[in-house]
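Dropping the structure in here first, questions after.
With one protein chain held back, the other chains of the complex are shown just where they sit.
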Amino acid sequence: MKKQVPLLITFLTGFIVIVSFFVPHRPFGILETQVLTWYAIIFGFTMLIGVDSLIRLHVRKTQRRKKGWWYSIVFFAGFLYCFVTGVISLIRTSNPFSPGTVFFYGYRTILIPLQSTMFALLAFFIASASYRAFRARNIDATFLLIAAVIVMIGRVPAGYKLWPRLPEVANWILNVLQMGPMRGVMIGIALGAVAMSLRLILGIERTYLT
Amino acid sequence: MENKKDFLDWITSIDRKFIFAIIAIVVLIPILLGIQEEVQISPSVNSAYRTIENLDSNDVVLISIDYDPASMPELQPMLKAMLRHAFRKDVKVIMMCFWPLGLPIGTQGLEQVAAEYSKAYGKDYVNIGYRPGDRAVMVEMGREIRHFFRTDVSDVPLDSFPLMKDIHNYNDISLVVGLEAGIYGDYWVQYVGSRYNQRIILGVTGVMATQTYPYLQSGQIEGLIGGLKGAAEYETLIGTPGFGLTGMAAQSWAHVAIVVFIIIGNIGYFLTRRREKRFRVEGRR
Partner (left out) sequence: MFFLLIFSFSISAKDTPNDAGGSITVSTYNIPHYTERIELYRKVKGDTLYKEAGLISLYKGEFDDTLAVAGESYLYRARAITKDTVYIAMTEEFVSSSPQWFNKSRTAVLLFIVIFGSFVFVFIQLAKKNPEGLFIRRLPAIDAIDEAVGRSTEMGKPVLFIPGIEYITDAGTLASITILQRVGKKVAEYGTRIIHANFDPVVMTAAQETLKTAYAEAGRPDAFNKDDVFYLTSEQFGFAAGVDGIMERERPGAIFLQGYFYAESLILAETGYSIGAIQIAGTNATTQLPFFVAACDYVLMGEEMFAASAYISREPRLLGSIKGSDLTKSILLGLIGIGVTFGTVASLLKQAGNPAYMEIFNKVLDFLAMGAR
C-alpha cells in the first residue's frame, strides 16, 4: 500500500499531463497550466522543509561545537538579517528591493559582490582546467586541443588581429563541427529522458520510492 | 641537468595559484585602464539588432530579467545596450523578472537608461516586477497579463498606467527579450514562442550560447546575443560603448593568456616525454 498509492498517483498524473498535451478541449487543455500552478504553490511550501533542515543542522552544529561551528553563527546572523530587514522593508515600501531600504542595502553591498565573485572564479578555474586538460596525449586529444585554441582565440578581438578570417573558422567550428555532435548528444539525452519518464509513469522505475 | 629537470617539471605542472595570478593581472589591466577593443559583428547579434531596429513607437518590448548578480557582468551590458536601442527608437518597454534576485539589478539598469533618454514611467516603460511560477505565468500571460501581474513592482495597479491601458497579452507585445542565465530561455521558446507565435530574442551567458544556437538555426528565435562578446557587438552596433567592450578587452587578454599556458604545458609535456624515452633507451643499453 505504501508503494501502490504513490505509483498510482504518478501514473495518473503522468497520463493526464500527456493527454492534456494533445487535447486542448476543456477540462484537459487547462490541466497543464493548473498542474504547473499547483507545482509553484507546493514548491513555495517545500522551502519551509529546507529552512527547517538548515536551522536544525546549524543548531546541532553549534550545540555540539562541531568542527567549524562558528560558521553557523555567520549563518544565523545572515538569516536573521535577511528575515528582519526583509519584513520591515516589505511593510514600509511594499517592495523590499526598493532602493533605500535596509534590505536593499544588504543586497547591494553583500550579495551582489559575493555572487559576482563566485561566478568570476569560473574564469580562473577554466584557465587551470584548460592548462591541465588540453595536452596532445593522442590524436583525439590533439584535435580537441587545436579546436579549443582556435575557438578561444577566434572568439575574441585578438583572433581577428592575428588573422582576420580566424573568427570565421572559430564560428564554423562552433556552428558546424560542434553543433552536429551536440545535437546527437541532445537527441540521446531527450530519448533517454523520455524512456525514463515512461518507466516512471508505468511504475517500472521505482528508485525514487525506496 | 638538475635545473633543466626542475624547469621541465615546473612548466608541465604549473601551480594553479600562479595561473590564477596571471589571469587576475591580464583581466584587471584592461579594465583599470579602460581599454576597449574593436569587435566583429556576428550574424546572430546582427539579427537581434535588426529585429529591434525594425520596431517603432507603436511597439512594445517585454524584457524578462532571468539572471542574478552572478551573471550580471555578462548580461547587464546586454540589457543596457538593448534598452538604449529601444528607447532611442521610442519603443515602449515592459520589464518583468523570474529570478527574484535579478529584480533590483534589472530595475537599476532600466531606471538608469530611461533617465538617459528622459523617458516617463508609466508612459514609456513599466516595471511589473517578479512573480514565481515561471511556465504557468508565461502561459497565462498569453490570455491576460493581469491574471498574474495586477500591479507593478511598487504595487500600483497596472490599469493606472497609460502604457498598460491597451496591453493585455502577447497580442499587444511585439517582441519578448529574454536575458537568461538558466533554463527560462528554453521555456520562453517552448511555452510562448510555439504556443503564441511570439517573436523572441534571447541574450544568454557565454557558456549557454552553444546550447541556444539550435533555436536560432531553426528560426524559433529571431536573434541571439551570446556572452560578453555578444554584448560588446550590440554596443558596437548601437554606437554606444559600455562595459561590454571594456570587458571584451579583458576577455581577449585572458583567452590569449590561457592559450599561452596551454602551449607551455604542451611544450613541457613533449620535452618530458622525449626525455623519458631517451632515458628508457639509454637504460636498455
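Chains: A and B, in written order; residue numbering restarts at 1 for each.
Here is the rule we go by: a residue touches a chain if its C-beta (ideal position, glycine included) is under 8 Å from a C-beta of that chain, and two chains touch if they have at least 3 such contacts.
All values reported here derive from a predicted model rather than from experimental measurement.
Trainee: Kindly name the visible chains that come into contact with the excluded chain.
Mentor: When the full complex is considered, the omitted chain touches A, B.
Trainee: For the chain left out of this view, which of A:F11, A:F119 or A:W172 touches it?
Mentor: From the options A:F11, A:F119 or A:W172, the contact with the absent chain belongs to A:F119.
Trainee: Among B:S64, B:T107, B:N127 or B:S174, which one touches the chain that has been omitted from the display?
Mentor: Hidden-chain contact among the options goes to B:S174.
Trainee: Using the touch rule from the top, list residues of chain B that touch the missing partner.
Mentor: Interface with the chain not displayed, on the chain B side: 16, 54-56, 58-59, 68, 70-71, 101, 142-144, 166, 168-175, 181-182, 193-194, 196-197, 199, 205, 207-208, 210-211, 218-220.
Trainee: Provide the residue numbers of chain A that touch the chain removed from this figure.
Mentor: 18, 21-26, 29-30, 39, 43, 46-51, 53-54, 56-57, 60, 67-68, 71, 114-115, 118-119, 121-122, 125-126, 128-130, 132-133, 182, 185-189, 191-200, 204-205, 207-208, 210
Everything below uses one rule, namely that only the chains that are shown with their structure count from here on.
Trainee: Between chain A and chain B, what is the separation of their C-alpha centroids in Å?
Mentor: A distance of 17 Å separates the two centres.
Trainee: For chain B, which residues are in contact with chain A within the complex?
Mentor: Counting only chain B, the residues touching chain A are 14, 16, 19-20, 23-24, 27, 37-40, 42, 68-73, 101, 103-105, 107-108, 129, 132-136, 139-140, 153-155, 210-211, 213-214, 217, 229, 248-249, 251-259, 261-262, 264-266, 269-270.
Trainee: Please name which positions on chain A make contact with chain B in the complex.
Mentor: Residue list for chain A touching chain B: 32-33, 36-37, 39-40, 43-44, 93-95, 97-99, 104, 107-108, 111-112, 115-116, 118-120, 123-124, 126-128, 130-132, 134-137, 145, 148-149, 152-153, 155-158, 160, 167, 171, 174-175, 178-179, 182-183, 186.
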